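Left out: one protein chain. Kept in place: all the others.
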Amino acid sequence: MSKTAAGNFFEDFRVGQQIHHATPRTVTQGDAALYLALTGSRFGIHCSETLARMAGLPRPPLEDLLTFHLVFGRTVPDVSRNAVANLGYADGRFGALLYPGDSLHAISEVIGLKESSSGTTGTVWVRTRGIKEDGRQLLEYVRWVLVNKREPESPAPEPVVPELPAHVAPEQVSVPVGLRPRHFNRMLAGAMERFDSYEIGERIDHVDGMTIDDAEHRLATRLYQNSAAVHFNAHRERSGRFGRCIVYGGHVLSIARALSFNGLGNVLHVVAINGGTHANPVFAGDTIYAWSEVLDKADLPRHPDLGALRLRLVATKDRPCHDFPYRDADAKYLPEVVLDFDYWGIVLR
Amino acid sequence: MSKTAAGNFFEDFRVGQQIHHATPRTVTQGDAALYLALTGSRFGIHCSETLARMAGLPRPPLEDLLTFHLVFGRTVPDVSRNAVANLGYADGRFGALLYPGDSLHAISEVIGLKESSSGTTGTVWVRTRGIKEDGRQLLEYVRWVLVNKREPESPAPEPVVPELPAHVAPEQVSVPVGLRPRHFNRMLAGAMERFDSYEIGERIDHVDGMTIDDAEHRLATRLYQNSAAVHFNAHRERSGRFGRCIVYGGHVLSIARALSFNGLGNVLHVVAINGGTHANPVFAGDTIYAWSEVLDKADLPRHPDLGALRLRLVATKDRPCHDFPYRDADAKYLPEVVLDFDYWGIVLR
Partner (left out) sequence: MSKTAAGNFFEDFRVGQQIHHATPRTVTQGDAALYLALTGSRFGIHCSETLARMAGLPRPPLEDLLTFHLVFGRTVPDVSRNAVANLGYADGRFGALLYPGDSLHAISEVIGLKESSSGTTGTVWVRTRGIKEDGRQLLEYVRWVLVNKREPESPAPEPVVPELPAHVAPEQVSVPVGLRPRHFNRMLAGAMERFDSYEIGERIDHVDGMTIDDAEHRLATRLYQNSAAVHFNAHRERSGRFGRCIVYGGHVLSIARALSFNGLGNVLHVVAINGGTHANPVFAGDTIYAWSEVLDKADLPRHPDLGALRLRLVATKDRPCHDFPYRDADAKYLPEVVLDFDYWGIVLR
């Protein structure tokens, strides 16, 4: 009997199954500094005690997406070790803020299973929750992945495809407890735009580009203790599908969010993930550009000083975004488009 | 109206203008660890509580140049986003020490403007101050940069060229409050030389070399939240002046200072920047070597256990420094010389 984790194959999942993922993690200021150095993020409440306090918080929490990556990383050995592709995200909602010194762990529930027509793979839907040591929920989201079967001939389970919301409803968008930026200094934050200055349909080119090297995406992905081999094992990937390692899609997402500071610096915090697709792979040496589109706006009735923007964040590789590259005439992603991410962010009024 | 920061062009600056730079920053032990991993610095008061306390300090402050880079980084979006070249530094004086947990912000005043004879660019002089959350000054320095004009035809302003000291006068060199290394253990610090053992005109080859990769300078430069595109966007730079990204000159400076430990390990702390020139660009793959020359010595009357050395720190790329490479017969920097930095450091007697 092997002592080595082989990960779960499609046959190993059952609808309703609860997976308590291994290795809880205590986060520190070291994680925050590394995330900043890896992404170049300038969002103020996460790097400045001054701005965090002006926003009503005791000190800078970790970035929203760092929390997401840490939770995601925990699930990889159980959920996606044998995954062929990460197909999508939905219904992601952030809860309590994560501060240096806090500990987190992750639990997933299998909520859907459907064998592929090929019979060699199947789609697994999991709802994952990231939980703080005090029991409060940091984040939950649904992810679905295409997973290999152990044996092609094993019988297909009864297909269960979960109903998922097209996006998180505005009423479900929750502002982190304590976040009350009534005395926020916009100029200090580099965020002069107001909620009212954004219009639905408006598109913003974030202008800047960021090149990613192997050492950078590997440092990031290891920081999250995400052990997916495609990011780390160049020897094996040389004879693989792309001939080289692919960059963890979450690192591309973090880079795109950091680039979006130029134009959306006032999106203080990501509060919901409506959906996300890694449209094309990214490799070391690629330069990431990004643009955003305002998909919707929502009031936050209990937070008169804040509003919520539903944003599409699109990232490209080696293609500037002044013309907002997205899909072709057949609605297929352009080959340079690498990320299509739909989220709610909170913005100062 | 674009929501994207275009940065200031030459026409946007006025003499006397005050710029409150965005995004204050709270520094942590994570920043200190990253700086150490990026530079390999071994200066004792910055990495050892034992040595910091022997020097009279409560705990290790961040390195002098890390403070400088953090302040500098804040100014980039306002001052040098549209800069063609970073021309020089002068009159830099360090004040209060920066400790993990402290917050800083930066303010610049425009003190000079002069349009270039070409009419397409102009030189902007700014005096930048880095300030702690308690109002104490961490650092001030003058920097001048060559900035593009928005429109070549816009009229030239009245030229104002500030008078700057050739170097910080010894009387202005200030020892950080609390730094009293009366019980310092030289052997533990790896710093056996004394103030009296240095002679004006003496030159020291720091022997070692340090190769810089893209991931390294990018991590450093993002850590400082310095967003200058020339360091990060390889896609754009491939069709740019050098065909590739250039390394932030401040990273080269930090590497050279770290190399100088071998020969100047007893220069406990940098206290003033007299001037600095990034003589030639550095690219990924270049190996940095360094040498120093003692330009001057000064007593510090209120600090009988310390003296000040004025040092020229020269860094080269891909050329060892046993023959102290510097300028050619026409007083031009040799092509291998990348940095000429003139500073005051404090040394044990």
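So that you can tell them apart, the chains are marked A and B in the order they are listed, and the count of residues begins at 1 in each.
Quick note on the criterion: contacts are C-beta pairs under 8 Å (C-beta built on N, C-alpha and C of every residue); 3 or more make two chains touch, one makes a residue touch a chain.
Note that this is a predicted model, so its numbers are computed, not measured.
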Identified contact with the non-displayed chain, of A:H46, A:K114, A:R218 or A:H269: A:R218
Given A:T23, A:Q137 or A:Q172, the one touching the chain that is not displayed: A:T23
Options B:G209, B:G307 or B:P325, residue touching the unrepresented chain: B:G209
Contact with the hidden chain (one of B:N8, B:T26 or B:T39): B:T39
Interface residues of subunit A (partner: the chain not displayed): 2-5, 20, 22-26, 28-31, 33-34, 77, 100, 103, 105, 133, 213-216, 218-220, 222-223, 225, 227, 229, 232-236, 245
Touching residues on subunit B - with respect to the absent chain: 28-34, 36-40, 42, 44, 47-51, 59-60, 100, 187-191, 193, 197, 204-211, 213-216, 219, 262-265, 285-287, 289, 318, 320
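Assume only the chains that are shown with their structure count from here on.
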Interchain centroid distance [CA atoms averaged], subunit A/subunit B, Å: 36
